[in-house]
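Report on the structure given below.
Note that this complex is displayed minus one protein chain, with the remaining chains in position.
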Amino acid sequence: MTSVIRTRKLVKTFSKGLRALDEISMEVKKKEVLVVMGPSGSGKSTLIRTFNGLETFDSGELEIVGIPLHSDHNERNVREIRKRVGMVFQQFNLFPHLSILENITLAPIKVQKQNRIEAEEHAMSLLSQMGIITQARKYPSQLSGGEQQRVAIARALALKPELLLFDEPTSALDPERVGEVLDAIRSLAEKGMTMVVVTHEVGFAKEVADKVLFMDSGKVIETSTPEVFFTNAKHERSRKFLNQIGE
Amino acid sequence: MRIKRYRGLFIQVIVSTLFISIVALFINNLSVNLLRAGLGLNFSWLFRSAGFALAEHPLPYSPSSSYAWALFMGWLNSLKVISSSLLIATLIGFLVGFASTGTNTLLRILSKLYVTLIRQTPLLLQLMFWYFVGFLSIQGEIFSPIKGMLSLSNQGIILSGINLSPEFSSLLVGLGIFTAAYISEVVRGGINSVPIGQWEAFRSLGLSENDGLYKIIMPQALPAILPGLTSQYLNLAKNSTLAIAVGYADIYAIGDTVITQTGRAIEGFLLLLLSFLLLNLIISNLMELLNKYILTYKQR
Partner (left out) sequence: MNKKHNLFPYIRRIAFSNSLDTCITLFILLAVFLLSTITIKWLLFGADWAVVIQNYPLYAFGLFPADQRWRPALWLLLLISLTIITLVGPRWRWLRKLLPITWIGVIPLGIVLLSGGLGLLPVASRYWGGVTLTIFLTTCSSLLAFPLGIILAIGRQSDLPLIKFFSSIYIEALRAVPLIAILFFGQLLIPLFFPIGVEINRVIRAVLAFTLFVSAYVAEDIRGGFQSIPKSQEEAAKALGLSKLQITQFVILPQALIIALPALTNQAIGLLQNTSLMAILGLVELLGISRSILANPLFIGRYMEVYVWLAGIYWLICTVMALLASHLEQKVTIEKLTIKN
């Protein structure tokens, strides 16, 4: 199997010498679902954001969908990666001045130079896949949080990405809206999408993840299958974390 | 409750009486002084011939034209210099605003330097600099990339056959560059008011920085930028009265001459007020229209 993400000794230092990423070496293979867990401030968001160039790093090696990225943050490579990697944010980050349909078709038309009709057809099929096809002409502020997040997923899918990144996709949602978003992600996993998901949802991780990566203070503490991680974690700090979140 | 209401009424009556009596005292002094000088309030002098020449007048004018016509020429000259430096200021201001929020660090430092330098020195000094050093000290033509199309000399700017006087040119450059520094701050503030997540979202979709700025960031920043822009335009209009320092015949400069010649200070001053009011109304109404257009465009 080919690897979609590969990092070697990735280091990012904030001012005052604090290490957000401390020699991270890891790998994600094709069709794999990796769930990243860890206490807040552990660097898991920073890690996932370096995967599409939203964060720079100071040293180490990073290769995403076969494209190398170095600490000089070569813009051509970054843009090539972003065209092939989708990202879903905690705060949805939909464009408030564009309709749902325009939100989804913007990148296909502008970046991939698709024609409008083709892009809209694809967008509609994605919306129906997400179960919100009736909302296509509305604006983001008219939708519930769960619906907005599903639009954000459709938007990320519109470029037919080889890898999807989720940065705490359910943390900003009302509890009763979490399920619909997780269901959407689960159905993507079943279709064989390669994904990295930062989340605190243990049930989801148990069910969908192929591997769980646990981070603390910028370091990878352990990488295990969910069966091992949730029942018999290798590391003391992982067990402590699981205790704290009530598992 | 009732006592309170009476108290409010009482305060108002006292303040108004005080205010009105002060105003009355002033007006009384004024009329006494004016009578002593043999100057009752009247406007018939407006139609006497002005007797002074104007270097620049958009419509036919000669010294035998009336004071009223001279003032109108001044008003048109003001309008001309305001509208043209407004365009330049907007262009430079937006470019610098973009540069100061952009990714190129050198450009960011440079725009910061420009803004502090312009904002920490008086506009009047800058205008004099552009006039005496910028234009009048030029020896020969220093810059003419295309013969006859664009040239810079101590005769001002020649732009495809249109000759701009050095007075007008220095005002144009001075006001434009000064106001641009303030506009760039307004633009920067507007852009920074858009949540960082919007930048991350368009970047994660592979959109280029330019596409993202134009399609995603600016439509959201504009509503925050417009009010600041309007007040900068109004400031520009007010600042254009410093034209007198470089000898450009704007409404204030001509008003000044007219008052000195006729001694009609009160009337002249009232006319000046009226013409500024008119300029302000034009600018704020145009901006209101623009605001409405942008809002409807936004909602479609």
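Order as written gives the chain letters A and B; numbering starts at 1 within each chain.
The definition used in the following text is that a contact is a pair of C-beta atoms (placed from the backbone, for glycine too) under 8 Å apart; a residue touches a chain by one contact, two chains touch by 3 or more.
Note that the coordinates shown come from a computational prediction; the quantities given were computed from them, not determined experimentally.
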(request) Have a look at B:Leu117, B:Leu150 or B:Ile196 and name the one touching the chain we're not showing. (result) B:Leu117
(request) From the listed residues B:Ala53, B:Leu87, B:Leu125 or B:Leu286, report the one that touches the chain absent from this view. (result) B:Leu125
(message) Across the whole complex, list the residues on chain B that are touched by the chain not included here.
(response) 8, 11-12, 15-16, 19, 26, 29-30, 32-34, 36, 103-107, 110, 117, 120-125, 128-129, 132-133, 137, 238-239, 241-242, 244-245, 252, 256, 259, 265-266, 269, 272-273, 276-277, 280
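Here, only the chains that are shown with their structure count from here on.
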(message) Just the number, please: Cα centre separation of chain A and chain B in whole Å.
(response) 50
(request) Sort out for me which residues of chain A touch chain B in the complex. (result) 49, 52-54, 79, 82-83, 85-87, 89, 91, 93-97, 106-107, 110-111, 155-156, 159
(request) Spell out the part of chain B that touches chain A in their complex, as residue ranges. (result) 195, 197-198, 200-208, 211, 215-216, 219-220, 298
